[in-house]
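Structure below; questions to follow.
Removed: one protein chain of the complex. Kept in place: all other protein chains.
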Amino acid sequence: MRFWIWAAATMLQGADRATLLTRMDNRAGQFGEISRQIWEYAEVGYKEHKSAALLKAELQKAGFRIQDRVADIPTAFTATWGQGKPVIAILGEYDALPELSQEIAPQRQPKANGAPGHGCGHNLLGTGAAFAAISVKEHMAENRMQGTIRFYGTPAEEGGGGKIYMARAGVFNDVDAAITWHPGNANGTGLESSLANINAKFRFHGRASHAASSPQSGRSALDALLLASHAVELLREHVPSSTRIHYIITKGGAAPNVVPDFAEGYFYARSPSMPTLDGVWERMLKCGQAGALATETRLEVELVNSVYNVLPNEPLAKVFQSNLTALGGVKYTPEERAFAETLRKTFPLDGQLPLGSEERIQPFQREGSLISGSTDVADVSWLVPTAQFYAATYAPGTPGHSWQATACTGASIGRKGMLLAAKVLALSAVDLLTNPELLKSAQADFERRRGTHVYRSRVPPDRKAPLNYRDAPQ
Amino acid sequence: MRFWIWAAATMLQGADRATLLTRMDNRAGQFGEISRQIWEYAEVGYKEHKSAALLKAELQKAGFRIQDRVADIPTAFTATWGQGKPVIAILGEYDALPELSQEIAPQRQPKANGAPGHGCGHNLLGTGAAFAAISVKEHMAENRMQGTIRFYGTPAEEGGGGKIYMARAGVFNDVDAAITWHPGNANGTGLESSLANINAKFRFHGRASHAASSPQSGRSALDALLLASHAVELLREHVPSSTRIHYIITKGGAAPNVVPDFAEGYFYARSPSMPTLDGVWERMLKCGQAGALATETRLEVELVNSVYNVLPNEPLAKVFQSNLTALGGVKYTPEERAFAETLRKTFPLDGQLPLGSEERIQPFQREGSLISGSTDVADVSWLVPTAQFYAATYAPGTPGHSWQATACTGASIGRKGMLLAAKVLALSAVDLLTNPELLKSAQADFERRRGTHVYRSRVPPDRKAPLNYRDAPQ
Amino acid sequence: MRFWIWAAATMLQGADRATLLTRMDNRAGQFGEISRQIWEYAEVGYKEHKSAALLKAELQKAGFRIQDRVADIPTAFTATWGQGKPVIAILGEYDALPELSQEIAPQRQPKANGAPGHGCGHNLLGTGAAFAAISVKEHMAENRMQGTIRFYGTPAEEGGGGKIYMARAGVFNDVDAAITWHPGNANGTGLESSLANINAKFRFHGRASHAASSPQSGRSALDALLLASHAVELLREHVPSSTRIHYIITKGGAAPNVVPDFAEGYFYARSPSMPTLDGVWERMLKCGQAGALATETRLEVELVNSVYNVLPNEPLAKVFQSNLTALGGVKYTPEERAFAETLRKTFPLDGQLPLGSEERIQPFQREGSLISGSTDVADVSWLVPTAQFYAATYAPGTPGHSWQATACTGASIGRKGMLLAAKVLALSAVDLLTNPELLKSAQADFERRRGTHVYRSRVPPDRKAPLNYRDAPQ
Partner (left out) sequence: MRFWIWAAATMLQGADRATLLTRMDNRAGQFGEISRQIWEYAEVGYKEHKSAALLKAELQKAGFRIQDRVADIPTAFTATWGQGKPVIAILGEYDALPELSQEIAPQRQPKANGAPGHGCGHNLLGTGAAFAAISVKEHMAENRMQGTIRFYGTPAEEGGGGKIYMARAGVFNDVDAAITWHPGNANGTGLESSLANINAKFRFHGRASHAASSPQSGRSALDALLLASHAVELLREHVPSSTRIHYIITKGGAAPNVVPDFAEGYFYARSPSMPTLDGVWERMLKCGQAGALATETRLEVELVNSVYNVLPNEPLAKVFQSNLTALGGVKYTPEERAFAETLRKTFPLDGQLPLGSEERIQPFQREGSLISGSTDVADVSWLVPTAQFYAATYAPGTPGHSWQATACTGASIGRKGMLLAAKVLALSAVDLLTNPELLKSAQADFERRRGTHVYRSRVPPDRKAPLNYRDAPQ
């Protein structure tokens, strides 16, 4: 409905563009290796010590100034080059997911049983973003450009909410636009939003007893959790169907012959709207309380994390779309194609894009569409104009958060998508640095969408980043 | 351990006894017909209008004085003959069970689908008891005996608690001993107790909504009930194993496409001890409350009925044992035996008495043994010395509350057991009327067992007999 | 995207239109009374004997030829006037919903506890449709128009699938276009579809036993149903979010002290796509089977009904939109407005249209939108070009299938919406009768949308209309 016009002349053109892209092609191998190294580290949220150090070293070597331990988080940092306005932020992530360890193989084959793996491709995300930042810096230096390029090393995107604590520390205050990307099974961008979420550990405390000789003396914390789970299942019918609720049981008793005096579930709720989510969440708390009430146990709730829904930004997304379209998708070698074909036999393909779609750019996502996941990029998007795109780093159709995704993000397939992404980020950053009208449009669009809603993270103000949120309960 | 001696001379002996028994044999056919008529009526609790009328008429004809509508209950009455002390009560019941309608056939074959049936044999119970009362009266008249024989027409034993309301009306105040029997799959008596129970309807009130177009606007009363049920299942592990908990769903929604704004479950808890049961019951209420809490519905609890555990009485039970032993069990004809054999193929026989056991009297049940059901005879047993025995009216092994039991209680097998029971009741009543020492022993045993516990029915004092408790919820 | 043009000249214009509308205004009171009479009857599906008779009589009186007992259903009929092509069908319904009995009052106040009520406004639907048919006939007669107008008296829309059996009987074979309306809380039409559905009774057969004395001998059919219900709840997360699943428990045991040997649930699944629904349904059957497996009971499934998703028709819907827009919405009196205001306090108003919206026509619903209910109008829509619109008969925001809807459909508010609907139907029927191009467009749109999919009702071919589907299980 709305209409955005940029003079084509303002976009990065001609020889400069070619130089930038050629230089990136030349360094693709080096950054490919870095992404693979982080894939091997496979460090979970807030534990990405080696991964963050590797990227920091690379940025430092390239002349960036490092601000370390942002918000007292050992693996959160910024790396800045240049000075003055505009300030363009490129966001990077590098945390892995528990239990998704996998060899680079098209059948389930963990490298180490139960170990983490990069099933969401953040090894590519962070490396590709740093690659872009360094490439932009070189371009800026060469062209003596005004402004600041800043890489954000943002830990624990997967449930840890690193960006929320970084935002509270004020590191986004001077930013004019924030851009980033995400690994995906296709190439595209648009006005899609994401799901706001709140998640918490429900801990039930009961009374232990010998389960065979005196079960009547025990009060089972596991019973409470089972009941709360059932209540949450019943709740699914009575919330808007865009809601997402899911949970796991992180502790379900110590030994079968002891009535469990402790049990813990980890519950998530998501919705495209934070006010709607508040209502759903209140009811999930009631489900937990009901579990405790019925079983004479006690409920303790630790709110682990909460992120907002993404506020899209049309001018920024249009820049991405333009650069994506200009560069086109990725091309598989025959071996890569064979790998993708074999892999695609391991998941359902209904409604999925066909093989070959990795070579194309998807149509611009219309207003109101949703990626059904959540991201702490969203919290940034309520503070400054922000946009992201996705690039094909997994074989078409591959579900996120799967061993198949881990396999792809360690393989050459993934690195091809990363190179495309780094180029799009770099070109777009340069576009933003050189086109003040574009930033103005982005700001106007941001203000219009934000409206009167006052951003307030549902993470309690006094909460520190949960550096150990991935540890097993004791 | 304790030891009771009665001079054999005080028991009904010789010619008198023979006369009484012969007269009863002569009238067996007539009372058999009455029991069959009540079997055909198959009226559920508090609806036993025709059944009660039939017995009342018979007793009136025999010269008994009727006190009708005891405790404002249309089907509760007493029938008294004689005067002065001692007062011997014979208790009778005549209510049927829902949905146990069955032809007199050894395979499942309802007379009318969904209709009630005498799966607990109360058609025999009430008729046999009245038969005994009338026979005692004739014996007393003939022998010009002192004292009072009184038949109690007690409705709604199956969950309606008729005797509780009758007790509140004071009709047991002048009684010296209460005796009764129960149909069973063997012959015997002893010191067994029964389970105290509390039962109630849990009614959940939610908010209706179209289940397809706006399920999120609805608050499901059925969800609440499903959750409360699950909570109750989880509770089973954490109560003493002599506890019994069971329930049905009497209303689970009106139409599938409407989120149910009403649901009702009917819950029972039982225990050999009323104080223990109080604790279990409190936790069942919490299960119900938890269902409401989790689903944002409202719980309303109607306590329908509650009976005590039976306080056994050793002197009275010894009188039964002596008379049972003297009379022996029942003898099947070849046809009856074939019927029983076929019927026994329809239920599991593990641990059950063999065919032929109906001819024998079981050993005296020791202290601490339990019939795992409940009965409002128990409430009488905490007020006056009370005892009961059982007689083989179902084929050996037949479970109570089954269509198989309905089949037997309408058949000649059942009537044979009833004749035995009527004789034992009559002989024992005469023993009690003629032996003051026996009544003194019974009273002493009663006081010792009751101890300091003060009988207080858990049925709320202001509650009227729930005359419509068998009706479907609206 | 597609584009439809009609010469404005072809639509009913000028004086003729005014005559038709004036005549309808004059008869509004009479048909209002009929709708109120059917509201009082409140007969559930396939039991609408008095309601159908009333409409039939009215149509017969107006000169329509009646075809009675279509598909051997006592309350299904057609009423035809005129002859030859084109044949325009107007569909009417008149079944009530269980347990939604309600006085015309803005607070919950059943006329009769547990009785049915017109919580979906079919009293207005059928009456308004018949009113339109009669008005069209008069207009045709007066103007000596060519063609046939036919009213379809279609019973048991609410879960009974009357139109499916009527379709099998061939009564739609000669129809050129089918039009109808539905009571609603606003005025509008468009390209929305509906949910295909399959629904069935899951009957579990177990083994009865005394729940206190031998629960171990019983196999609980209720346990099986509770477990199947839980399984279905767990399934909700793992189906597309446009799926709808809901159920009630129609039988949950006979008496609490008997282990239930029979239990019955009534399960619905819905989806915008029949092939997707097939997959969901298969999994619901597994949920039922799992209940039986775990509890050693037996599952019996009776498929009660299944309807398709609506195939929208753009040319027909545009005719409605044009006539709706020309007529405008409904106007409340101050008293009606006060009633609506009070009523609106009894349900949540988030996201609902405001009071006053009843005066307006809603924007044309775009492709892909959904009414989240189901209707057997859908089965007709896969056979002939079909369209429907909705008119404001309930106060804005009122949920369907609620007591609030019952209150409105018996009140003057409801009759105002019905008059609007009858007029739109009549005007549109006349448009179709007089404009062959319009019918051609409708046919072309129908064929394009239907594509290669072959309509096949999931109701088993040998199944007769379930005339007693609303009866309680025995």
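First chain written, first letter: the chains are A, B and C, and each begins at residue 1.
Going forward, a contact is a pair of C-beta atoms (placed from the backbone, for glycine too) under 8 Å apart; a residue touches a chain by one contact, two chains touch by 3 or more.
Note that the structure is predicted; figures quoted are calculated from it, not measured.
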Original post:
Considering the complete complex, which visible chains touch the unshown chain?
Top reply: A, B, C
**OP:** Identify the residue among C:Met166, C:Ala200, C:Ala263 or C:Cys287 that touches the chain left out of the display.
**Re:** C:Cys287
**OP:** Looking beyond the chains shown, say which of A:Ser273, A:Ser374, A:Thr393 or A:Thr409 touches the absent one.
**Re:** A:Ser374
Original post:
Out of C:Leu227, C:Leu311, C:Leu343 or C:Met418, which is the one that touches the chain we can't see?
Top reply: C:Leu227
Subject >> Residue in contact with the excluded chain [from A:His49, A:Arg69, A:Lys85 or A:His246] >> reply: A:His246
Subject >> Residues in subunit C touching the chain absent from view >> reply: 211, 215-216, 218-220, 223, 226-228, 230-231, 234-235, 237-241, 259, 283, 286-287, 289-291, 293-296
Original post:
Please identify, in ascending order, the residues of subunit A that touch the omitted chain?
Top reply: 97-100, 113-114, 119, 158-159, 195, 197, 199, 207-215, 217, 222, 226, 229-230, 244, 246-250, 252-260, 262-263, 265-268, 270, 347-348, 371-374, 399-403, 472, 474
Original post:
Footprint of the hidden chain on subunit B, which residues?
Top reply: 230, 233-234, 236-237, 241-242, 245-246
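In the analysis below, only the chains that are shown with their structure count from here on.
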Subject >> Most centrally placed chain - per-chain CA mean versus overall CA mean >> reply: C
Original post:
For the homomeric pair subunit B and subunit C, should the interface be classed as same or different, according to whether the shared residue numbers exceed half of all numbers used?
Top reply: same
**OP:** Identify the chain pair joined by the greatest number of C-beta pairs in contact.
**Re:** B-C
Subject >> Computed distance of Cα centres, subunit C from subunit B, in Å >> reply: 50
Original post:
In subunit B, which residues are in touch with two or more of the other chains?
Top reply: 211, 215, 226, 230, 259
